[in-house]
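Just one protein chain is left out here, and the rest sit where they should.
Here is chain A:
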Amino acid sequence: MPVKLEVWGDYALFTRPEMKAERVSYDVMTPSAARGILEAIFWHPGMRWCIDSITVMNPIRFTNVRRNEVKSVISGRNIRDMMENPAKDSAIYTSQDIQQRASMVLRDVRYVIEAHFEMTKNQSPEDNPAKFLSMFNRRAEKGQYYHHPYFGTREFPVNFQLWSGEVSPIGFEEGERDLGYMLYDMDFSDATNIKPLFFRAKLNSGVLDTTAPEVFA
């Protein structure tokens, strides 16, 4: 059940894990970021998105910006405390907790995500692939989403539309380009030890093929 979604935006930041404190983006969108975009539009416990390929339509361009980031994360326990005892104040105040960090972000990006989904064991009896597909298509056509999809970080919103062209999308360049190891997705199978998985990312005439990621065991 393949879908094709064209996404574009002014900026994008697919943070490399090794450059996270002072962020540096990957050259192109990661499969997990693509999954996030699709899930923002439509997701259901009975399905699981699989990204097949990402076509890079615009040349890869970087720019450097400084942004304010908050350095703390809120803890679940503090929230519970606050709920039980509203007088208690454990909120994060951004004005006190702010840090200025440099980010190397992508500029003017446009991708076409090709993906399919698989049914999971959580589907209810009345669920079926055709139903999910038409739900996704309907939502995407109307521009509906659960939360606004974004390119890597929430500051960089995604514009999207279904890829309507008869022909396949064409990448921005000819030839091969090796992008090194890239985050494929997180391995959630062990909830106590969630591990990142990496794959060798190669652009073939602007197309990142993610169907057979060599995820090493």
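The rule is short, and it goes like this: a contact is a pair of C-beta atoms (placed from the backbone, for glycine too) under 8 Å apart; a residue touches a chain by one contact, two chains touch by 3 or more; residues count from 1.
Assume contacts and distances are computed from a predicted model.
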Worksheet item: What does the UniProt entry say the missing chain is called, choosing from "ABC transporter substrate-binding protein", "Protein lplB", "Type I-C CRISPR-associated protein Cas8c/Csd1" or "Peptidoglycan glycosyltransferase MrdB"?
Response: "Type I-C CRISPR-associated protein Cas8c/Csd1"
Fill in: Residue among A:D52, A:E69, A:D108 or A:D127 touching the omitted chain
A:E69
Item to complete: Considering the whole complex rather than only what is displayed, give the residues of chain A touching the chain that is not shown.
Response: 16-22, 24, 61-62, 64, 69-73, 99, 101-102, 104, 180-181, 186, 193-200, 214-217
